[in-house]
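Only a portion of the chains appears, each positioned as in the full assembly.
Letters are used for the chains, namely A and B, taken in the order the chains are written, and counting of residues starts over at 1 for each.
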Amino acid sequence: MSAKPSDDPPAKVRVQADPFDAGAEAHALAAGRCDIGAVVTFTGLCRDEGGRLEALELEHYPGMAEEEIGRVADQARQRWPLLGLTIIHRYGLIRPGESIVLVVAASSHRRAAFEAAEFLMDYLKTRAPFWKKEHLKERGAGGWVAATVADDTAAERW
Amino acid sequence: MKLIYFAWVRERIGRNEEEIFPPAAVVTVADLARWLAGRGEEYANAFADPDVVRAAIDRRHVQPGAPIAGAREIAFFPPMTGG
């Protein structure tokens, strides 16, 4: 499948400390349109790792974070015929149960929306300049979360 | 040029950023990492495993062999764990 990003609405990319409203973002993407047949929304949340975790601290590279997400978004828009795309990534202190990242991909058919959303998450995991540090309930500041081979492998699928 | 560090690279070096003036023999990102590692224990510690540390030049990911000539800002950081 091919698509011309120049004809599509640009991706909406935001890097912010504040929480976001996933439902409102997904709704905004499709509101007033009659050509969208499928909207896939991915929300990544902070887990407490079996009660061990007090919070995650997300450090990011200001400027590059937005730019790199924008580049990954452009890749997705070149590979799939998307009719809308929103990506939001939070930084700062995030508690278990809170959202960290949002990807909303809209297309006329479901396969493109699913594939683009999954591609974007795989790529954000390995290319977006964010680093997670654990804050533990028991001992305070824990270590930096290690990158996983599984995430690298997932990104190499595409 | 300006160097900027993130996550445990930043913590080990003990600073967020600095201005550096490497000698002319420092041509690539890998050269720069080796040169930095020789500047003291905290740098040696940060670059102990040079295959692990990643780099960006002017906010774009680069490979160790990338030339640093003309760079305004070079960042060093661990593998990313966002998403």
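The working rule: contacts are C-beta pairs under 8 Å (C-beta built on N, C-alpha and C of every residue); 3 or more make two chains touch, one makes a residue touch a chain.
Here the structure is a predicted model, which means the values were calculated and not measured.
*Asks:* How many of each chain type make up the complete complex?
*Replies:* For the whole structure file, chain stoichiometry equals A x2, B x2.
One rule holds for everything that comes next: only the chains that are shown with their structure count from here on.
*Asks:* Distance-wise, how many Å sit between the C-alpha centres of chain A and chain B, to the nearest whole number?
*Replies:* Going by mean C-alpha positions, chain A sits 26 Å from chain B.
*Asks:* Where on chain A is chain B touching in the complex?
*Replies:* Contact set of chain A toward chain B: 44, 58-61, 63-64, 67-68, 89, 100-101, 121, 124-133, 144-147, 151.
*Asks:* Taking the touch rule as given, give the residues of chain B at its contact with chain A in the complex, in rising order.
*Replies:* Those in contact with chain A are residues 4, 6-8, 56, 59-61, 75, 77-83.
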